[in-house]
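Written below as structure tokens is the structure these notes are about.
Here the complex is missing a single protein chain, while all its other protein chains stay put.
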Amino acid sequence: MTASSAPSTAPGFFDRLRAFYLRSDAAKGYVLLSPVMITMVILLAAPLILLVVYSFWTQVGLQVDTTFTTDRYNDVLGKQSYHDIFWRTIGTSSLVTLVTVGLAYPMAYYVAFGVKKYKFVWLILLTIPFWTSYLLRAFAWKVILGFNGVINSGLMTLGVIQEPLEFLLYNQTAVVITLAHAYAAFAILPIYVSLEKIDRTLLEAAADLGDGAWARFWRVTFPLSLPGVIGASLLIFVPTTGDYVTPQLVGGPTGQMIAYSIQVLFLKVGDWPLGAALALSSMAAVGILVMLFVTAMQLAVRQIR
Amino acid sequence: MADNIIRIENVTKQFAGGVKAVDSANFNIERGEFFSLLGPSGCGKTTLLRMIAGFEFPTDGEIYIDGQASALIPSYKRPTNMVFQSYAIFPHLNVFDNIAYGLRKDRLSRRELKRRVDEALAMIHLEGFGARRGDQLSGGQRQRVALARALIKRPKVLLLDEPLGALDKKLREEMQIELRELQKNVGITFVFVTHDQEEALSMSDRIAVMGKGVVLQIAPPKELYEAPNSVEVATFIGNINLIDATVRSVAGNEVTLDGPGFGQFRAPAIDGLKTGQKLTAAIRPEKLSLTASRPGANYVEGTIKASAYLGDRSHHHVHVKGRPTPVAVAAQNMDRSMTIGIDPSKPVYVTWDPRSLILLKS
Partner (left out) sequence: MTKPTRAAKRMGDPGGFLAIFALAYLLFLYVPVLFLPVFSFNDSIFVTFPLKGFTTKWYEQAFADQDMLRALTASLQVGAIASVTATILGLLGAKAVTRYRMPGQNVVTGLIMMPLFIPEIMLGIALLILVNTLFIPLGLFTITIGHIMLCTPFAMAVLTSRLDGFDKSLEEASMDLGESPWMTFWRVTFPLVAPGIISSMLLSFIVSFDEFLLSFFLQGQQPTLPVYIWSQLRFPNKLPGVLALGAVILIVSCILVVIAEWVRQIGTDERKVGVA
């Protein structure tokens, strides 16, 4: 007992502070929240701000000229090879998103509606790949798709082919397959959650009103699961646009993506301002595309009656 | 001078969202009484209780607990204990450890601790349940454990937030009697929150009726029912017929009024009435009676619109010319006749004793 037992005629500063703390949710909350908040401000917000600042500077030899300039963005926009690799990245990521969500939807539907017992086991089985080493999974595909890899040598041993198939590795297809495999869990879980939340009596109501199984799916289930589909698409599309490992391992010259150019600027060329401008403008473009996509999806859903 | 264990002075609580959950509450709770906070859901009862417990702090005003201002005292240093609406039985502890939870600081010997807990278990009729886990108890049993866990601390005030709300009707009625008995035996002040008026009326020494954050009236149950101080209280507790009336004349302790459908009628006077003043006259349905023949005075004529037979009594809605709403009459079914004894096609007469009328200023 400290301040509270003192005869309180005129409350002192500390009494008032204490009373404020006791009655203020915000104060108590922020005391608890501050360690993680400060950590994330230092390790995330500050670096991202610095990145933006850097993109307005100029690399001169080993020094950085800190005069404000938008030249780096002009450099990025003016260079055709960046445009090419950016659009290839968008193409690859879109394809990956389409494939992954398309495969994951029936899977998630099965677990939500088809599995009666051991749902938990199914969910664990589907999340394990999410947590296991991404690098090693990408590496496994390199081993599988390689010129002397599992598929080619397997097919040759079986006598199906005489020569190794060259189209398997070091191209965009290999990148799409590998990423679709790597990001499977990102797609299944959000879709599963949105399907699981659907009130089953809604489907009964639709059946009662004369809808068959397909009509029920298109008019009730699918629209209600759409937040999950959109969430899954974003969780795949955005991170894959910045993927570095997979194109490096299985992409070859035609499968390269924008992260490679950024890495080269940062770790090989050493032009950080240009690298920052490239990274930020790519991310901004991705952001705009994402917003267009979400708006389009929402408009499309309104068409369903 | 009454011995007040809790004094609530001008207490206002405004939540961050702007909701004024409690608005300038001002009242006292006497030591040893069974005090109820009654009001519809959302009127601020829980908020008021939580401010006494120290989980919320008033935006304005002060709460004194046993003479001590409480603004700087956190919940764990207050001489109050609470029975939560959800009971909040610790799921990771068994019944014994739940009840003994608050005794850690007393550093009792193991034997003394066991004696105290066994005593508490006996008080709530759960002898031998000490090893049960929280999830193996029924709703009624959990409610008892929550009660024992709070009472074992021997608080100066026990706060109960709708403790019977989750129980079924029969169990609830048993617990009402038991709680009241228990309170008399332990002699601890109970502050009991409920939205159930019958519960409040049957258990309490005094009741505070709340509406939209404001304390409307504080009185013993009978006074609250027979002498409500406002239209809100009168309509919240029980059923009542309201008559928008105008004062015609005041003579000593009797007043003559004029109301639509009722014409001129008499009522006991209250202070400060003036001729021409508008107010509300009110009368409870059970204080009205029906006859087929025209009485001498204090009656209105009407026709029966609807009747409901409820076993011990019947409710009738009587349409009275000039009055927009029907008059509700509750009649005791004092004989075994199979008809209501009144022909709905013929006029009936509603009569009353003028002393049963209540005048409410708005």
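The chains carry the letters A and B, assigned in the order they are written, with residues numbered from 1 in each.
The definition used in the following text is that contacts are C-beta pairs under 8 Å (C-beta built on N, C-alpha and C of every residue); 3 or more make two chains touch, one makes a residue touch a chain.
Quick caveat, the model's predicted, so the values are computed rather than measured.
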Contact with the hidden chain (one of A:V101, A:L203 or A:I230): A:L203
Selected residue (touches chain absent from view) among A:Q63, A:T157 or A:Q303: A:T157
Listed residues B:K105, B:K274 or B:R336, member touching the removed chain: B:K105
Sites on chain B contacted by the missing partner chain, in the whole complex: 16, 53-55, 74-77, 80-82, 84-86, 88-92, 101-102, 104-105, 133-135, 149-150, 153
Residues in chain A touching the chain absent from view: 25-26, 28-33, 35-37, 39-41, 43-48, 50-51, 54, 103, 106-107, 109-111, 113-114, 116, 120, 123-129, 131-137, 139-141, 143-144, 146, 148-150, 152-154, 156-157, 181, 184, 199-201, 203-204, 207, 216-217, 221, 234-235, 238-239, 241-245, 249, 259, 262-263, 266-267, 272, 275-276, 279, 283
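Operating definition for what follows: only the chains that are shown with their structure count from here on.
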Intercentroid distance (Cα basis), chain B paired with chain A, Å: 56
Chain A contact footprint on chain B (complex, rising order): 16, 56-59, 69, 71-74, 77
Residue ranges of chain A touching chain B (in the complex, touch as defined): 1, 3-4, 8, 15, 18-19, 22-23, 25-26
